[in-house]
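Pasting in a structure now, in structure tokens, and then I'll have a few things to ask.
One protein chain is absent from this view; the other protein chains keep their places.
Naming follows writing order (A and B), and every chain is counted from residue 1.
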Amino acid sequence: MTDTHDPLHDDRGNNDASIVKPGGGGLHVADNSGTRPAPRLTDAFLVGEGMVGGYGRGPSILNGCTIAAEKGQIAVIVGPNGAGKSTAMKAVFGMLDLRQGSVRLNGEDITRLSPQARVAKGMAFVPQVRNIFASMTVEENLEMGAFLRRDDIRGTIEQIYDLFPILKAKRRQPAGELSGGQRQQVAVGRALMTQPSVLMLDEPTAGVSPIVMDELFDRIIEVARQGITILMVEQNARQALEIADRGYVLVQGGNAFTGTGKELLADPQVRKSFLGG
Amino acid sequence: MTTLPDATLAKPIARPDHLRAVLLYAGMAALIAVTGAAMGWNYALTVVNMGLISAIMALGVNLQWGFAGLFNVGVMGFVALGGLATVLVATPPQPEAWSAGGLRVIAGLALGALTVVALVVLRGRMTAGRGRALALVVVGVLGFLAARWVLDPGVLAVEAVNPSVSGNLGGLGLPVLLAWPAGGLLAAGAAWIIGKTALGLRSDYLAIATLGIAEIILAVMKNEDWLARGVKNVVGLPAPVPQEIALQTDPAFVARAASLGLSAVDASTLWVKVLYLGLFAVVLAGLLLLAQLALKSPWGRMMRAIRDNEVAAEAMGKDVTARHLQIFVLGSALCGIAGAMMVTLDGQLTPGSYQPLRYTFLIWVMVIVGGSGNNWGAVLGGFLIWWLWVIVEPVGNALFGALATVLPPDSPIASHLQDASAHMRLLTMGLVLLLMLRFSPRGLIPER
Partner (left out) sequence: MDLLNALVTFLNFVFIPAAAYGAQLALGALGATLVYGILRFSNFAHGETMAFGTAATILLTFGLQALGVTFGPLPTALLALPLGIAATALLVLGTDRAVYRFYRVKRAAPVIYVVASLGVMFIMSAITRFLVGVEDIQFTDGARFVINARDFRDWSGLEEGLALRSTQLITLVVAALAVAALFWFLNRTRTGKSMRAFSDNEDLALLSGINPDRVVAVTWIIVAALTTTAGVLYGLDKSFKAFTYFQLLLPIFAAAVVGGLGNPLGAIAGGFVIAFSEVMVTYAWKQVVAYAVPGDWVPAGLLQLMTTEYKFAVSFAILIIVLLFKPTGLFKGQSV
């Protein structure tokens, strides 16, 4: 029994689904008001530099890790389970309390901005799970993605439909009724609706079949060609590195190996440790 | 969360939280003393006696909410069942009513119970589908109609016997103190049925189920006159202590009162209340001891482990639903005991006077203010909130009365203010709960 027992957040009575609605409220908004900046070493379009941090006062999950991506490039974060891959991406998006480090977008320091403010700055994030509005139609999902925009969004919706033609056919269907791969397309489409300069994807191919995965990667390359920077965490390291302009292998919250996707694929040590030979 | 074996913990003489609790209880005693000095000891004793009963109710709700996180908003129903038990145990039987239709009533009820059992068995034995649904509906409807067919003439016959003073089956004519455990048993039985239904689904829907069952229990008690006379009330229940009138005619008592400088009337009312206080205090002390032992036992630790992380507890092989059922029944039994004690104290059962704000949600305020998960806190909350509930009305009256003297006596505002003071206690309770939840959500004596 600890003295830090917190009555506002304990689990007492929270399983009673008739009085409280489960799910929701899991988003962690970072408090980065006291973050010490890291020395500025790179000048890429999107940089998370020297990031050290964890959740609240908990232990550090990131231990000085740096992630960067140039405009229109695909950067991929890979590594063993528990290496802090997703955490690193969340830190770039303002969902991890940083003790040290800085995040910059197009030269501007955005370390202290909330995730919502970063969306307004042109960053888009596709979470790994619960990344669509399941009860809303495909088109409504896209509309909600563009919630911050006040201009005409019909052109953007058409672009998304060009990118993912199946979505056009299913535009009136609730997104929750679609197949796994189609849901991921909705999720990516929703994120693209803000016309972002950076698209961040947390394991976009988790749980989809290999064919769908290849298709999804093709689309991601297409998005990058339009000048959108992609930052992606991937479990399927080999396939992801094949399309990566920049690869980061994280181990225990720090950078273990960094290079182009091809370099990492060719590196015998990376192959041996992380790609299964 | 790691728990060290008790032996490795240092045994501090006066830990700060112990000191805090002692000071708070001392403060509570001071409040009662001030009340007694200002408004008379008879009044203060009345407050303390109901405070003791409230403390038991709070203890029951704290078991459910504090230990297990079960959201029971049907406290009123269990309290009322306890009251019903007093009538059923302590009033004399009505042989005339029994011969008129007693057996028919019992047979009707048995048929109803049999129907429910048949439904449960059917539901368990048959495979889900249209066939089962149809069978359940048919059995349910036929059983209900058959039970009513047997029951209704019996009820009419019973209620026709001497309706102005009884019109019910009466009780067992046993000593009234037996009604207290019986009240606990009756409430426990009802809680078991509710828990079996509501907790059995998933741990959900308990809140709304309890809210509903409390209303139904009250509806039954108000309308089934053959049981306990319904809204016609049962008055003159036997008391476990001597009556005031008896004391006043006892020369020895009158002499002793005179030696203390008290009139026989004053002394007898005080003495009766003191006797009740002694009885209630013994019950509360016993229940508090049991609750503390339970809290410290492996069973109590498991309960809190389940509360803090149901999923993990389930994964470790704990039968969460069975444990929840246990604690739900136990907590409700406490409410039933308290309800029986209350009716004994009042000497009457008045189903029309049970209101959820008073008998369900006020108990919740007691637990939240006292400290969820801490038995001492719940007991203190019971006393404090009951004291506040009682004291707000005269204070409000005085306050509004003073205001009203400034206004012309026939102004509508003055009379409105007089009416309004009655609602002050609702406002106060709401404010106390919200302020406590906001600024000290762990309560006055927090869970350790």
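One rule holds for everything that comes next: a residue touches a chain if its C-beta (ideal position, glycine included) is under 8 Å from a C-beta of that chain, and two chains touch if they have at least 3 such contacts.
For clarity, every value in this text was computed on a predicted model and none was experimentally measured.
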Query: Hey, which of B:L109, B:I208 or B:A239 is the one touching the hidden chain?
result: B:I208
- prompt: Among the options A:T42, A:S135 or A:Q226, which residue touches the chain absent from this view?
  reply: A:S135
Query: Of the residues listed, A:G13, A:G53, A:G79 or A:G101, which one is in contact with the missing chain?
result: A:G13
Field: Residues in subunit B touching the chain absent from view
entry: 71, 73, 123, 133, 144, 152, 197-198, 201-202, 204-205, 207-209, 211-213, 215-216, 219, 222-223, 355-357, 361, 364-365, 368, 419-420, 422-424, 426-427, 429-431, 433-434, 437-438, 441
Task: Extract the touching residues of subunit A with respect to the undisplayed chain.
output: 7-14, 16-21, 23-27, 115-116, 119-120, 125, 127, 130-136, 140, 143-145, 147-148, 174, 190, 194
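We adopt the following convention: only the chains that are shown with their structure count from here on.
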Field: Euclidean distance of C-alpha centroids - subunit A vs subunit B, Å
entry: 54
Message: Give the list of subunit B residues in touch with subunit A in this complex.
response: 1, 3, 65-66, 69-71, 202-208, 304, 307-310, 372-373, 441-442, 446-448
Query: Can you list the residues on subunit A that touch subunit B in the complex?
result: 1-2, 5, 7-8, 10-19
